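Only one protein chain is missing from this complex, and each of the others stays in its spot.
Up next, chain A:
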Amino acid sequence: MELQAVVMAAGGGSRMMDLTYSMPKPLLPVGNKPLIWYPLNLLERIGFEEVIVITTKEVQKQMHIDTKMKLEMVCIQEDADMGTADALRHIQQKIKTDILVVSCDLITDVALHEVVDLFRAHDATLSMLMSKTHEFTETVPGQKGKKKTGEQRDFVGVDSSGKRLLFMANEADLDEELVIKKSIMRKHPRMHIKTGLVDAHLYCLKKSVVDFLADNKSITSIRGELIPYLVRKQFSASTNSQKTKNDSEKNQKKMDLKTPDIHISSKDEDLLDLAREKSCWNDHRGDMSDAYHGGKLRCYVHIMEDGMCYRVNTLAAYIEANRLAPKVFSEELPVHPTAEISEQSMVGADSIIGAACHVSEKSSIKRSTIGASSCIKEKVKITNSIIMNGVTIEDGCSIQGSVICNQAVIGRGADIKYCLVGSGQCIEAEAERNNEVIVSTDQLMEI
């Protein structure tokens, strides 16, 4: 076993509370599959047989995923406010090898070996996946006017090969200037600063990083703290100089160190060093120093040029993912065999109908997803919408570009455009709603 896979599925989905209020993020249906199915499927496709899933009790109870892999569920307390790095620290005992950490909200068709190969080829401490930012084209319920520019941009510095990760900063942390150490530039004289990339939250990490986390309790988040720390650490002297020390010295050094430092070493290290020394290969050109400039800590990034890569962490991304994911990952029939569909209804080929659905006469469904056990009455028009499980839609409704959550009831003849209807909500008959978020009042209070 080269890599252990860890799926992080304990996040609350704080950026799409309207959806996650009633249903935990990992279980949100995307193309009638829970969101967490996508990263699990990604791992399964590449040949993982075991996966550690870090999640909450609630998710564990409700999760029923059809997979051949052995899922080891690790629950953490929901109210413990644990970050992703805390979660890793929590499972440190289970980590025997290097790890592949995936977030549960990643939907991608990346050739995962690209990331892992970088990790292998450079004996890297970290390799990660990034992709170009997507423009979400669909109208998002409840968002009036132009879409906000959203989060602040990340500045990602890579070397001339576009693989080595040299620099990382978020716009929010920078004042007037972007500051780069000259010593980095001396080692990597050409640096591409890329903006417009999103982090897919998929990381290959050395086991020693997990051990380091165990020693260093102040780091709580992988993306927020650990990754920037590792990227910075690549060029600081203390890790680099360690290479020259003998083992005896090393032990002594460990005693001296007050603050826990990261020790990157692998068991074949001597052999690897020898190989590198004998080889004429070098990772850079220009100066005459050794490969990697003698640095032990190396971070790499694979940037997806094309293909699909979404992080379903906002409503906009959720809608977009629902639109696209089934096209890429459709192995099953779009209409579930147990669904009852009237002869006289129209169901577009681009729609998905879940199990035990009931679609009555003269209804038309286009570019939409209907969850399990939903009931669509007569003369209903549904376009570009996501209907979750157990939803009842009465006669003559028109639903467009909306998200209807579990157990909602839409009254007769209602006209709903670009709305989000929270779970269990009832929309009265003949109502006309446009671009609204309809949720229960206590939910509003909560937010």
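Throughout what follows, a residue touches a chain if its C-beta (ideal position, glycine included) is under 8 Å from a C-beta of that chain, and two chains touch if they have at least 3 such contacts; residues count from 1.
By our rule, contacts and distances are computed from a predicted model.
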Looking at what's absent rather than what's present, what does UniProt name the missing chain, "Translation initiation factor eIF2B subunit epsilon", "Large ribosomal subunit protein bL19m", "glutathione transferase" or "tRNA (guanine(10)-N(2))-methyltransferase TRMT11"? "Translation initiation factor eIF2B subunit epsilon"
In the whole complex, not just what's shown, which of A:A80, A:A121, A:L174 or A:L274 touches the removed chain? A:L174
Touch assignment to the omitted chain, from A:T220, A:S236 or A:N282, lands on A:S236
Thinking of the whole complex, not just what is shown, which of A:K33, A:R89, A:K163 or A:K194 touches the missing chain? A:K194
Out of A:Q77, A:T97 or A:S183, which touches the unshown chain? A:S183
Touching the missing chain, which residues of chain A? 153, 155, 157, 171, 174-183, 185-186, 189-196, 218, 235-238, 240-241, 258-259, 285-288
